[in-house]
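Input: one structure, supplied below.
Only a single protein chain was left out; the remaining protein chains are all shown in position.
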Amino acid sequence: SSTGADEGEITIGLAMPNQQSPFYVAIRKWVEDEAKRENVKVLVADAKNDADDQVSQVQDFITRGVDGLIYIPAGAAAATVPVRAAKSAEIPVVTVDRNPKDAPGDTFIATDSVAAAQELGEWVVKNAGDKGNLAIIQGQLGTTPEEARDQGFKKGIEGSEIKEVARQASKAWLQDEGYQITTDLLQAHPNIDIIFGRADGLALGAAQAARNAGSKDMLVVGFDGDPSGLEAVKSGLLAATVTQQTTLMGKLAVQSTLKLIKKEQVPAEQLQKGILTTGENVDQYIANHP
Amino acid sequence: MTQNPASAGPRADEGRRSRRGAVKGVAWILDGVGGPFLGLVVLVVIMAIFAPNFAKPINLINILDQVTVLGILALGATAVIITGGIDLSVGSVFALSVMVLGWLSHDGGMPLWIAMIACVAVGGLAGLVNGLAVTVTKLPPFIATLAMMSVARGLANMTTDGRQITGYPEWFYSLASTRYGGFLSITLMALIVLYVIGWAVLKYRSSGRAVYAVGGSPEVARLAGIKVQAVTTWVYVVAGLAAGLAAIVLASRLDSSQPSAGEGLELDVIAAVVIGGASLAGGVGRITGTLVGVLIVGVMHNGLNLLGVSPFLQQVIIGVVIAAAVFTDVLRRRKERSA
Amino acid sequence: MTQNPASAGPRADEGRRSRRGAVKGVAWILDGVGGPFLGLVVLVVIMAIFAPNFAKPINLINILDQVTVLGILALGATAVIITGGIDLSVGSVFALSVMVLGWLSHDGGMPLWIAMIACVAVGGLAGLVNGLAVTVTKLPPFIATLAMMSVARGLANMTTDGRQITGYPEWFYSLASTRYGGFLSITLMALIVLYVIGWAVLKYRSSGRAVYAVGGSPEVARLAGIKVQAVTTWVYVVAGLAAGLAAIVLASRLDSSQPSAGEGLELDVIAAVVIGGASLAGGVGRITGTLVGVLIVGVMHNGLNLLGVSPFLQQVIIGVVIAAAVFTDVLRRRKERSA
Partner (left out) sequence: MNEPAPSPILTVRGISKSYPGTVALRGIDLEVRPGEVIALLGENGAGKSTLSGIIAGAIQPSTGTMTWQGRPYSPATPRDSITRGIGMIHQEMRLLPDLTVAENVAVGRWPTRAGFLSGKTMLRQAQEQLRKVGFTGRVNQPVRELSVAGQQQVEIAKALMLDASLLILDEPTAALGETETTALLECVRSLRTQGVSFIYVSHRLAEIAQIADRVVVLRDGEKVAEHDSGGISPDTLVREMVGRSVDRLFPEFDAPRDEVVLSVEGISDRAGRFDDISLTVRAGEVLGIAGIVGAGRTELVRSIASLEPLRCGEIKVDGVPLPPNDPIAAKAVGVVLIPEDRKRQGVILSDTIEDNIALPNLAAITRYGFVTPSGVTRFARKAAARFGIKGDIGDPVATLSGGNQQKVVLSKWLSSDPKVIILDEPTRGIDVGARASIYEVISELAQQGKAIIVVSSDLEEVLGLAHRIMVLAQGRNKGIMEAAEATADRVMAYATQ
C-alpha cells in the first residue's frame, strides 16, 4: 500500500483526538521520538474531539499513502470507520486508549484502567484511615476512561467507611473546570475531605480550590501521571496519582506498527499497568517517565 | 421641459453583460462569487503543486465526501444569514438529531427509517423553536440560537447519558461509503440535489427573493406585503431540517452516533458561508458562493493534512486563509464600486 | 414659531425623574439595566432558597472570584459590541497571553513581572491586529476575529508544543487567593477598579460617547468629526488588553498556564454582555448591564453546582435562563415603548 509520494521511507499516520489532554500530548511526543529513532516519518492529525473530522483525517492519511496508522479515537467511544477504511486500504492499524468494539485494531494498546483505579481506591482507603467523605470530579460522562475509572475505584473503596457525598462531572477534563466545580462542592458539602479527580487536570484544579478555601488536610488524588500531576504529587498538592506509561505506550505503538507493516505477529491486546504513584516513588517517574 | 425622460429612460446594464461574454455559462452560475471562486482556484493550484496525491481523482472525491456534513449545514445557514440572522445552534441540533436517530433505532427498537424521519423532524422542530423565538418572542437571533445551542447539546447528552451508540445496519453504512460509478455515494448525491434545489429556490422562487428582501430590511419587506415573520421562521426551520439531514450523513459515515458531534461546528459553518460572500448584515449571499466557501474549507483541511503540516500550524494557516479569502471578496467589491 | 419648544423639554423630563425618585442612587447607577437586574435578583432568590449554603458570605465571595476572568473579558467585549462589532478571538487570545506568560517566565527565564507585561502586551497586540483587520482591510469583525481565534489558538499551542506549564511563585499565586479583610483578593480588586474605570469612560468621556456613536451609525459619527477608524481599532485593542489581564488572573488562580484555556469562552462572554442589555446591532450597551450579565452567568453556574445538577441538565437550564434573561429585557423595552 505504499503509494506515497516519498517511496522508500516508511510513513506512519498518528490520528489524535485532541491536543489539550496532557496524556495525548505525551503519547504524541513519545511516538515522534521513537519514530525519529527508527527513521520513520510521522504525520500528526488533530481531530479536535470531532469524530467526523477524524474520519476525514484518516482518509487523508490513506490518500497520502501512509504505511501504518496509529489511531487514538476521538469522541465518547471509538468509531469504527477509520479502522475499516484503513483495513480496506490494507494499512495496519494500532489503536491506543480506546478500541472500536466492532472493528478492533490489529493491536490495542492501553492502560488497564480498572485495575489501576482499584489499586488507587485501596490506597485511599488505607491512607484516609478507612473513613472519610469523598467527592468525585468526573471526567466527560459516557466516555470509556470515565467509566473504567469509576468502576475500578468503586471496587477499591468497597467495604470501607468512605462515603461518597458528592459527584459532579466536567465537560472536558480541564483544570479550570476542576477548580470551579470543587469551589462549589466545598460550599455545598463542607465536610468533604477526600477528592478524586478523574484526571490529573481535574485533581489539580480541585487541589488548588481546596488550598484556596483553606482546607489543609484534604486528600486529593488524580489519574494519568501527567508531568504537572507528578510535580504536584512531589509537592504534596496531590496525595497520589496513577501514572500511565505513556513513554512505553508511545514506543510500543511505533514498534507494533512497524512489526505489523513487516507482517509480523502482534498480540491483539497489549494492556499496560497503571503505576500507583505517591510521594515515595514519584521522583523516579519525574526523572524518567515510564 | 428641455429633457425628454422617456428617451433617456432606464438602462439595462450593458457593460456588465459584455464583460461576461466569453465564459457566459460558468459566469451565469457563479454570478457574483468571483472573488471566493478565484480564491478556491488559487488554493487548489497551490495544493496540486505541493501536496502529494492531492490532484488524484480519488482524493478529490474524498474532499467532496468530507465536506458533505459541512455543506448541508452551510446550505441551511445561508438562508438564515441572508435574512440577517445567525444560527449558532446548528452543531448542537445536529448532535441532538444524530442521538435521536441512534436512540430510537437502538434503545427504542424502532425501524431505522422511522428513526431517520424522526431525526430530521427533531432538527426541524428545534429550528421551529429558534424561528419562533426570533419572530414571536423577538429574541435577537444570536441569543435565541445560543440558548438553543446549550439546550440541544444538553438534550443530546441526556438521551444516552453521554454515551455513544455504535453499529448501524450495513445498508445504512453504505449510504455514505458505497460509491456508485466509483464516484457518487448516496450522501454526496443528496448534497448535490440539495444544492441545486437551494440555488433554484433562492434565485427563481418568490419565496427565495423574499428571503433577500427580509434580510435587506425587514421593514421594507413588511411594507411590500411580504410575510416577514413567516419567512424568518421558515429559514430557521430549514436550517434545522438541514441539521437533521446532516445528522443522517454523519451517522452513516461514522456508523455511530455521539452526543459530542458538531462541537464548535457552528463557527465553521458560518465561516464557510461568509467566505462564500454572504454578509452577516443580511441581504447578501448566494448558494454558489456557499458551495465555494465550503470547498475552500474542505480543500484547505485536506491539503494541509496531505502536506503533513502540524495541527498547531494548521490552525494558524486556516485562520490566515479565512481572513485572506474574505479579503479578496472585500477587494473585489471595493473595485466594483469604484469602477 | 407656533409652538414653544422650550416648554416641551422639561415637562417630559420631570416625569422621568420622578419615576426614579425613591431609589435614586441605585437607579442612577443601574440606569437602563432594570430588566437584567430583575432577572439577577430573581435568580439569586431562587438559589438562596433551594441551593444549600448559597447565601453564605463565603460563597458569594466565591462567586465573585469565579467570575473574575469572565468579568474582565466581558468588559472589553462590551466596548466592542457597542461599536457594533464582535470579538470571537477573546478566548484564544487569552490562551495565547497565558502561554506567553508561562513560557517567558519559565522556559524563557525572564523575571515574572516582565512576563506579566508581555502577557498583557501580547493581548493588546492581538487586539490591534483585529482592529486593523476591521478598519484597514475592512474585514467584517466576525471574520477578522474568527481568523484571529484560530491563529491565536495555534500560536498558544506552539509556544510549548501543547504542553502546560505549572508552578508560579507564591506571591503570584496569592494575587488571586489571599483575601485581604477576608474578602478582597487583588484580582477581585482589579476587577472592581476596571469596572469603575470602564463605566466612567463610557458614561462621562467623549471617547466613550464616540464608541456609542460609532455603533449607532459609523457614517453619522464620521460626519460629526469622530475618528471612526481610531475608535474602532481602540476597542479591539482594549478587548485584547482585557484578555491579557484576564490571563494573569487565570494563571494566578490555577497556578499554571495551559494552551487550552478559554475554549468556547467567546460565546459565554458575548452571552454575558448581551444578557446585560447590549445589542449586537451596536449603539446600545452598558457596563453596569454587563456586570449584571456576568453575575447572572456566575450565579447560575455556582447555584446549579451547589444543587448538584448534572452537567447535561445544566446545559439545558443555562440555555433556558439565557433566553429568559434576554426576554425580560425585550419585554421591558416593549413596555417602555408602549407605556
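In order of appearance the chains are A, B and C, and numbering begins at 1 in each one.
Note that a residue touches a chain if its C-beta (ideal position, glycine included) is under 8 Å from a C-beta of that chain, and two chains touch if they have at least 3 such contacts.
These numbers come from a predicted model, not from an experiment.
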Neighbouring shown chains of the undisplayed chain, as defined at the top: B, C
Which residue of B:Met47, B:Leu194, B:Val284 or B:Val299 touches the chain not shown here: B:Val284
Identified contact with the non-displayed chain, of B:Arg179, B:Arg209 or B:Arg332: B:Arg209
Among B:Val69, B:Ala176 or B:Ala221, residue touching the chain not depicted: B:Ala221
Interface with the unshown chain - residue positions in subunit C: 1-3, 5-6, 8-13, 16, 203-206, 208-210, 212-213, 216-217, 219-227, 283-284, 337-339
Touch residues of subunit B, complete complex, unshown partner: 1-3, 5-6, 8-13, 16, 200, 203-206, 208-210, 212-213, 216-217, 219-227, 279, 283-284, 337-338
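Operating definition for what follows: only the chains that are shown with their structure count from here on.
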Whole-Å separation of chain centres (CA-atom averages), subunit A against subunit B: 35
Intercentroid distance (Cα basis), subunit C paired with subunit B, Å: 31
Overlap residues in subunit C, where contacts from two or more other chains coincide: 157, 161-162, 311-312
Of all residues in subunit A, the ones touching two or more other chains: 19, 141
Residue numbers on subunit A that touch subunit C, as the complex places them: 19-20, 22, 25, 28-29, 141, 166, 168-172, 174-176, 179-181, 183-185, 187-188, 190, 201, 204-205, 208, 211-212, 226-228, 231-232, 235
Interfacial residue positions of subunit B with respect to subunit A in the complex: 52-53, 56, 58-59, 62, 65-66, 69, 157, 160-164, 166-167, 250, 253-256, 258-265, 301-302, 305-306, 308, 310-312, 314
Residues of subunit B defined as touching subunit C within the complex: 88, 133, 137-140, 142-144, 146-155, 157-158, 161-162, 264, 267, 270-271, 274-275, 279-281, 311-320, 322-323, 326-327, 330, 334
